[in-house]
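Please read through the structure below; I'll follow up with questions.
Removed from the display is one protein chain of the complex; every other protein chain stays in position.
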Amino acid sequence: MAKLDEALVSSKLRYPWRASRVLGYGKGMAGGLLFAAAVVVPFFLSNYQVFQLTLAYVYAIALLGLNLLTGYNGQISLGHGAFYAIGAYTAAIMMERWQIPYGWTLPAAGVICLGVGWLFGIPALRLEGLYLALATFTLALAVPQLLKYFEAWTGGVQGIVLMKPEVPWGLPVNQDQWLYFLTLGVLLLAMLLGRNLLHGRVGRAIVAIRDHPVAAATMGIHVPLYKALTFGVSAMYTGVAGALGAIVIQFVAPDSFNVFLSISFLVGIIVGGLASISGAIFGALFIQFVPNYAQDLSKAAPWAIYGVFLILCMYVMPTGIAGFLRRLTRRWQVGGTADRAV
Amino acid sequence: MTALLEVEGLTAFYGWSQVLHGISFVVAQGGITAILGANGAGKTTTLRAVSGMVRTAGVVRFAGQRIDGKATEDIVRLGIAHVPEGRGTFVNLTVEENLRLGAYVRRDKARVAADLDRVYGYFPILAQRRRQLAGTLSGGEQQMLALARALMLRPRLLLLDEPSLGLAPFVVREIFDIVRTINREEGVGVLLVEQNAAMALHLADRAYLLETGRVVMAGAAAELRQNETVRRAYLGY
Partner (left out) sequence: METLLQQLASGLASGGIYASLALALVMIYQATDVVNFAQGEMAMFSTYLAWTLLNAGVPYWAAFVATVVLSFVGGLLIERLIIRPVEDAPILSIVIVCIGLLVILNSLAGWIYSYIIKPFPSPFPPRPLRLGSVVFGTHDLGVIGITLLMLLGLYVFFRFTPLGLAMRAAAQNPVSSRLVGIRVGWMLALGWGLAAVLGAVAGMLVAPVVFLEPNMMSGILIYAFASATLGGFTSPVGAVVGGFLVGITENLVGTYVPLIGTELKLTVALVLIIGVLLVRPSGLFGRATVRRV
């Protein structure tokens, strides 16, 4: 491994301009093609398939949030389903109880989760590694109970049924396609913002805290501030995803936000790739579509497969799908960037 | 007469960095061999290599049997007791539990009880503190405990890593006396690593001088004691 990296570094030095140009070009082209495909594809799929793809994008947004926290900042959360639930119920309550247009629920869910995440992030500062995992895991398990308890707001076990949003401005698409494009737009925005955040000074601080917490502090990085901030932003992403998810599925109920939702997210970032933005999409596609196919085997099969993937990833593919692809392209085009934060 | 411990061309690595570059030495049956050297020369690493705690190459023979490449746990079972650098105390166990652990691999449980009394005889202070947590002992007491724990194995070879470190002079003398007694009366071989070169050369019959992982001088302890370089660099007169 060390040898490989060495080889990469030296080859990069030898062909600096060519390497970066070829790679940047290839990457831009791949991205452009993917985007074109994403725009065209809903017109060739059934409404149900469009719906499934939309959900995958929703998960991708949630995974971006979790990856920001766990992948980039090194804080383990086994309870991000909680923030997803808060976002979902924010949307549901605003739309059904208060008749507020669904468009407003996304920023509202984002702001609320930013606040809640920040608040949870403050005690989390003092919980290192395992203890944070423990606390968030407990949070994940407690969520359905809490939702049922505040029945007056949440509708209890029955949950809340939502209306499917109408297509605005007389666009020539159906309702499912509209939700698809809306979600795609939010996802792209989320990825863009995430990229900018991570590639700047803030991003370097976030990663430095993961890799060298002590050194980061001595370098003058305000570790508690950044950690709480990361927690907040991470929860915000996941909360927005939750709101979108509620709108897309048109239904929220406590038991869909159980601990296994949080574990799905974990599976998503591990399989997709820790500390990788594009990994969120791979991970989301994985958790959206693999269970569908595995379900044919048995109701329990998807989870068995998840579990096996989790463990295998830790043994053989700790960088996930994104890391695997990165290695492939690196081998292809000598001197690809070794940057983990892409 | 075959040597008790025979080491040939021993190399050792931490990760990629090589620390020992093919050293050879022997401990005679019932003999005491001292290894001297400056900080970072590789003395501790040498003992670790004999105990199978670092990646090594080369030949290590104990009583004629190859032990290089064996696991530490198995090497202990052959009768090699190692008093490690930093003493290796089990700080959250009592003094007596530490001592019992020293005899963990022994099957003759009946004689273990007798040996417990024997080491308490050597170190009466430990007997007074037998129920105390070992972590609460003073540094010197912990050093005694480490030696006592090693003796509980009834070893044939004792590896000592700087037993005098941080001890008052009279305690050092006491410890060296005990080592000498055990060596004389029970024929236990000793491989001794020491900063205190004067005492080490006094106790040992053979000595080796280590410099950055290579043996630069070897011979009878008495010879080394006379040697100009050794005198100037290690004995300070």
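Chains: A and B, in written order; residue numbering restarts at 1 for each.
In this section, a contact is a pair of C-beta atoms (placed from the backbone, for glycine too) under 8 Å apart; a residue touches a chain by one contact, two chains touch by 3 or more.
Quick caveat: nothing in here was measured; it's all calculated off a predicted structure.
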item	value
Touching the absent chain when the full complex is considered, from A:A142, A:L197 or A:A217	A:A142
Touch criterion as defined above, residue of B:V7, B:V26 or B:L153 at the omitted chain	B:L153
Candidate in contact with the missing chain, chosen from B:T72, B:T212 or B:T229	B:T72
Absent-chain contact - pick from A:A133, A:V167, A:L197 or A:I249	A:A133
Missing-chain contacts mapped onto chain A	70, 74, 76, 78, 123, 126-127, 129-131, 133-135, 137-139, 141-142, 145-146, 148-149, 259-260, 263, 266, 270, 298-304, 306-311, 313-315, 318
Contact footprint on chain B, counting only the chain that is left out	51, 53, 71-73, 76-77, 82, 84, 88-93, 97, 100-102, 104-105, 149, 153
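The rule we apply is simple: only the chains that are shown with their structure count from here on.
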item	value
Chain A-chain B separation of Cα centroids, rounded to whole Å	56
